[in-house]
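Written below as structure tokens is the structure these notes are about.
Selected chains only, in their assembly positions.
Labels A and B are assigned to the chains in the order they are written; within every chain, residues are numbered from 1.
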Amino acid sequence: MAFTLEDIVGQFGGEVVGDASHRVGSLAPLDQAAPDQLAFLANPKYLSQVESTRAGAVLINADDLAKLASREGRNFIVTPNPYAYFARIAQTFIDLAAPKPVPGVHPGATVDPSAQIAASAVIGPNVTIEAGVVIGERVRLDANVFIGRGTQIGEGAHLYPNVTVYHGCKLGDRIIVHAGAVIGSDGFGFAPDFVGEGDARTGNWVKIPQVGGVSIGPDVEIGANTTIDRGAMADTVIEECVKIDNLVQIGHNCKVGAYTVIAGCAGIAGSTTIGRHCMIGGAVGIAGHVTLADYVIVTAKSGVSKSLLKPGMYTSAFPAVDHADWNRSAAIMRNLDKLRDRIKALEAATAAHASTDKA
Amino acid sequence: MAFTLEDIVGQFGGEVVGDASHRVGSLAPLDQAAPDQLAFLANPKYLSQVESTRAGAVLINADDLAKLASREGRNFIVTPNPYAYFARIAQTFIDLAAPKPVPGVHPGATVDPSAQIAASAVIGPNVTIEAGVVIGERVRLDANVFIGRGTQIGEGAHLYPNVTVYHGCKLGDRIIVHAGAVIGSDGFGFAPDFVGEGDARTGNWVKIPQVGGVSIGPDVEIGANTTIDRGAMADTVIEECVKIDNLVQIGHNCKVGAYTVIAGCAGIAGSTTIGRHCMIGGAVGIAGHVTLADYVIVTAKSGVSKSLLKPGMYTSAFPAVDHADWNRSAAIMRNLDKLRDRIKALEAATAAHASTDKA
């Protein structure tokens, strides 16, 4: 399997500089690539590697190409975004190399007769599909996936093993859900019904039924063991092209805007709205019932307790330092008001003194 | 399916004001409800919506009812806690509408002959039940649930798909466990058995066998992909009516008191005791071997490193602010001791000056 540079730009765009009939069959980093491999330059600081690479061709943007001392004997595909170009072509090479799953329903799957399953779908062993489910063309449900009654899975979606999707959810076309993720579990809602205080308190929590669903747009990717709760009345909504990492929790009735990315271990409490094109860092926590504007960036480990209505970068995390140094500062931090009061007293004394001096 | 208001108060309590023979068949928010629907007022700030609602009846408390300008042509069910009342009736409506699972063991389940399974239990496809397990009446084990040897599941419990319960655990009546949760995995315990320092260190970690179980009281709810470890010698204990959200980690030999709620992404290290009626916020971390009194509230993203022996609210988290502003303060924070020393020096200079003045 090898392709001419001409074939490649025919499919992916860009322009060949050099020998368009040169063939490449795989991808490699600049410093390791062989003449039958394609490399890429995403960061100009590695420009010198382009000068010395043995790669059969290099993906490069026009600015960086112009900086090269010599193009002699080298081949290039010129594209504005070599990294994205690389990603697209790599995916194609992988798809060509991967074993093709055979369409059909594995005999070990359990499928309700009322479910509609497209003929090109691949349903793995021990998958359970309940009543009224609709599975689109070319969907892959890997081993042990569970799809609850009435849920719809869009075309080309791929759910990895041990994923659970509860009833009444909608997953868009080409969505990818990694292993162990749970979509549509009950939101965390309980009405307090207690009387009395302290040891005399009686009563209980009353579960608020969660009758909304989860609605996920096309081209969303959801990480391993991530959880997205169903809404209480209306749906929890994840818009198109959102990318969510592993072990993320998204509470009931949240809405996450298109193109937003959420890194691992982040947690978003219920009824919060996140705008489009946001970037939520790893282990960020966001309170319930707040709103983040479009283009908000929250850096890793920060906590958001109020709405952030302007685009921009927000932070509340400290970097780890020497333990003893930290503890020294942390002890003072706990009494910052006393430190401030001492400054106030000094200011008063200095002011009094100044007026004495003038007098 | 519609019920008279009289039927409803007969089952759930409260008092009808208006036409007790009026029929409602579903629930809706005040501003959307139709004459055959039941709405509720939980927050007096929405009182004006009660004046304009088209709902067939409104759940309301006596104080709010007294504030209404007119009750003319309207129906009410008066109850001290309309929100909890709403939750209970909603659950009933949902239970009536949901498909009734058929009791019995799915032919794709794997059940040890020594397990005792109540006749009314519903055992789904690909469920595995090991030797000596006891499953109570009306239990639902959804697809791919695993129950280890000797574990007991109380009446009316519902374990969603892909839940794993290890051997030797006890789950109380009516417990709900959401998909992907793991109960009874080994606690994280290793004895260091190393000799020497640095590169010369030899030896290894020795696993401490975890031979306790997990004991969970009735009416507990456990969120998706939450993990609760088994005890080292004695059991990890979750008391009745505790509510635990998604992606929570509870270490070995913890004890969580009745009615306590724990929000998503919280982590509780081993051998910690949490009192009754506590509220643990999202992403809170609690160290091992500490004790929290009854009625302790820890706000979201805070860290607890010492026992909190008095009821009250505790915090150690900052809200995210503009990134540059934060970094400016954070840099000073790292040297708070120097700031304090400068204040000390000023205080000394001011005191010296004052005595000079007096002199």
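Here, contacts are C-beta pairs under 8 Å (C-beta built on N, C-alpha and C of every residue); 3 or more make two chains touch, one makes a residue touch a chain.
Remember, it's a predicted structure, so these values are computed and weren't measured experimentally.
*Asks:* Please report the number of identical subunits in the complete assembly described by this file, where 2 are shown.
*Replies:* If we count all chains in the complex, we get 3 identical copies.
Basically, only the chains that are shown with their structure count from here on.
*Asks:* Using CA atoms for the superposition, what rotation angle relates subunit A to subunit B, in steps of 5 degrees?
*Replies:* Best-fit rotation on C-alpha atoms: 120 degrees.
*Asks:* Could you grab the centroid distance between subunit A and subunit B? Build each centroid from C-alpha atoms only and quote it in angstrom.
*Replies:* About 25 Å, centre to centre.
*Asks:* In the complex formed with subunit B, which residues of subunit A make contact?
*Replies:* 108, 110, 126, 128, 131, 144, 146, 149, 162, 164, 166, 180, 182, 185-186, 188, 190-194, 198, 201, 204-209, 211, 225, 227, 229, 233, 247, 249, 251, 265, 267, 269, 283, 285, 287, 297-299, 302-306, 308, 312-316, 318, 321, 325, 328-329, 332-333, 339, 342-343, 346, 349-350, 353, 356
*Asks:* Across the complex, what residues on subunit B touch subunit A?
*Replies:* Residues 29, 81, 83-84, 86-88, 90-91, 94, 99, 106, 108, 124-126, 142-144, 160-162, 176, 178-180, 219, 221, 223-225, 241, 243, 245-247, 259, 261, 263-265, 277, 282-283, 294-295, 300-301, 317-323, 326-327, 330, 333-337, 339-340, 343, 346-347, 350, 353-354, 357.
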